[in-house]
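Here the complex is missing one protein chain, while the rest keep their positions.
Note that the chains are named A and B in the order they appear, and that numbering of residues resets to 1 at the start of each chain.
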Amino acid sequence: MMTAVAQWRRRRLFIGDRDRRPVMTLFIEQCLNGLQFGLLLFLLAAGLTLVFGIMDLVNLAHGSLYMLGAYFAATFAAWTGSFVFGAVLALGATLLVGMAVEVIAMRRLYGRDHLDHVLATFGLILFFDELVRLIWGAGGMSLPLPSWLNTSVRVLPGVDYSAYKLSIIVVSLAVAAFLYFLIMRTRLGMLIRAGASNREMVGALGVNIKLLFTLVFGLGAALAGLAGLMQAPILTVQIGMGENILILAFVITVIGGIGSIRGAFVAAILVGFIDTLGRAYFTDLLRLAFTKETAATAAPALSSMLIYLLMAIVLVIRPEGLFPASSK
Amino acid sequence: MTPTFNLRTTVGLLLLLALVLLPVYVELTGSRFLLTLFTRIVILALAAVSLNLILGYGGMMSFGHAAYLGIGGYAVGMLAFEGITSGFVQWPVALLVSAFFAFVIGALSLRTRGVYFIMITLAFAQMAYYIVAGLARYGGDDGLTIEKRSQFIAPINLSNKVQFYYICLVLLCGAIYLVWRLVNSRFGMALQGARSNDTRMRAIGFPTYHYKLIGFVIAGTLCGLAGALLANHTDFVSPAMMYWTRSGDLIIMVVLGGMGSTFGPLFGAVALLVLEEVLSGITEHWQIILGPLLLLVVLFARGGIDGLLGKAHHG
Partner (left out) sequence: MRKVLLAASAAVLLAVGPATAQNKSIKIGFISTFSGPVAVIGNDMRNSFELALDHMGRKMGGLSVEVVYEDDGFKPEVGKQKTDKLIESDKVDFIVGYIWSNVLLASMKSAVDAKTFLITSNAGPHQVAGEQCSPFIFSTSWQNDQTPQAMGHYMNQKGVKTAFLIGPNYAAGKDMLGGVASTFKGKIVGQELTKWPDQLDFSAELAKAKAEKPDAIFVFYPGKAGVQFLSQYAQSGLKGQIPLYTAFTIDELSLPLQKDLALGVPGAQEWVNDLPNDANKKFVADYLKKYPGLRPSFYGAQTYDAANLIASAVEATNGNLSDKVAVQKALEKADFKSVRGNFRFNTNHMPIQNFYLQDAVKDQDGNYVLKTVATIVEDNQDRFVTQCHMK
């Protein structure tokens, strides 16, 4: 003989207990996804921000290096039959291509107007897209996961996460740590930091600027290639894959501060979380008010917009970015 | 202020003449596809002319100019979808909405300089892209078919391809003339002055921010008009119209043709699109030529086609 309110309360208690756990595990999983995506973006943005900061070069073709990394990995993995071996070879190949591009094309662009950079590197995008089509054909490629990575790992009780994605997180963090060590603790890193804050001075001090620039560009290319090959098994290996993600990399570079690795790291994680959590939760949020299709269509759009909004806000409030590298 | 008649102007006027006579040629050869191709060239030339105003003369590198193509196009598309097919409503709405967006985007973006300006205009354009892609009612990513073109009073019938072509051509000529008058006026001089040395212009007393903003809005509105025309031309709008790579295409047209020149954007649009057609007929892999070609133009032919013509005249 319970009152209606008491009955309702009792039912709520049961339901509350039951559906809190899946909601929590889903949230943790989404956070991990956001972290993974953010770290991948960091790898891409790190190279971009370095090149931008040190050589003052706007390189739109950075996405092409990302694409090449994926294609190389797919090819070498198929040749050698080993995923890891293929990945290592691909890294080396992308590094070489990056350095070659720097010597042949980029060198002539230093000191020129940013508009010239944009145009020239836009032309390079077209060139690389076609080159890939010529060599590998129009159909794209696939990079299958080795079976030892194609399982799930119990990260927390009730939370099963893909082993491969976990390995992406681990590898990216390792690379980030390596970059930190390189930039902060080695002579090369010191030169890089100096170059980012005052280019002319470094040249005046007698450092072999040409070699430094080639190395930095190569490093950026290798990072982009790593990002490309790591996402290949779970996302895609196709022509033009660089264009979509390049924009995000630029946004991250601007938010973080041009020339700053630390800034790129923070901004990338931020963007990764906003994008992933936005896409996941906006859909549900919108579904309260709209139809399923409208929600499904609008959610990714909204979360993408958020990222650009963030960049616009940062540019208006703090135009040099969150962690500006250069000091004038 | 009479126009100087040199090689560049002569070629430009001859090209316009050729465009005027094109439908005659099409009638004789029965090659209707040429008419479709050149209508598209004329419309994109109009967009390039608008970009040239702010990029060529004003020095404002907007990487989000294609957004106005989309805004103008979707204004027409959305109204047509809702049953409002009168061009007298659609086109003014397209122009007004484009002007409004250009005002807002310009007001915010012009506070920044250099690469930041590029990035923020890009950001706004992408936001517009995502807003439109998120509208399930209007097709989202799938795009929206326009069943009936903008209706005006008879005898104007946009579905008549020849008529439509001439309307676009008249508007293009009008735009070229408008921009020419603008840049040769006090306003235009101030704009160009701001491009070469903003600080000095402000020191003299010109409110460069205001001038730039006005230029930005005019450019956006003209591009919105191009968007409305494009929507009618293809009977279809999709968010892809305003993806950032489209803005890149427009910039290429302006630079290839010669920045800051009267007929430059026209040269650029014709060159790029005709080259695209011809090359893709020869080989599937034509872009492998276009890519390095751009690089070479940037490195060696700074003034674009117009610059080459100017040099040919002088030397």
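Here is the rule we go by: contacts are C-beta pairs under 8 Å (C-beta built on N, C-alpha and C of every residue); 3 or more make two chains touch, one makes a residue touch a chain.
Note that the coordinates shown come from a computational prediction; the quantities given were computed from them, not determined experimentally.
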| item | value |
| --- | --- |
| Options B:Leu37, B:Ile84 or B:Leu213, residue touching the unrepresented chain | B:Leu37 |
| Which of A:Thr94, A:Ser162 or A:Ser260 contacts the chain that the document leaves out | A:Ser162 |
| Absent-chain contact - pick from A:Val88, A:Val103, A:Leu145 or A:Val207 | A:Leu145 |
| Chain A residues that touch the omitted chain in the full complex | 19, 22-23, 25-26, 29-30, 33, 133, 137-140, 142, 144-145, 150-152, 160, 162-165, 234-239, 244, 279-280, 283, 292-293, 296-297, 300 |
| Contact footprint on chain B, counting only the chain that is left out | 11, 14-15, 18, 22, 25, 29, 31-34, 36-37, 140-143, 145, 147, 234-236, 238, 240-241, 267, 270-271, 274, 277-278, 281, 305, 309 |
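Criterion: only the chains that are shown with their structure count from here on.
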| item | value |
| --- | --- |
| Distance between chain centroids, defined by C-alpha means - chain A, chain B (Å) | 33 |
| Touch list for chain A against partner chain B, complex | 58, 105, 108, 114-116, 118-120, 122-131, 133-134, 243, 247, 250-251, 254, 258, 291, 293-294, 296-302, 304-305, 308-309, 311-312, 315-316, 319 |
| Residue ranges of chain B in contact with chain A within the complex | 61, 63, 108, 111-112, 114-116, 118-120, 122-124, 126-127, 130-131, 133-137, 140-141, 244-245, 248, 251-252, 255, 284-288, 290-295, 297-299 |
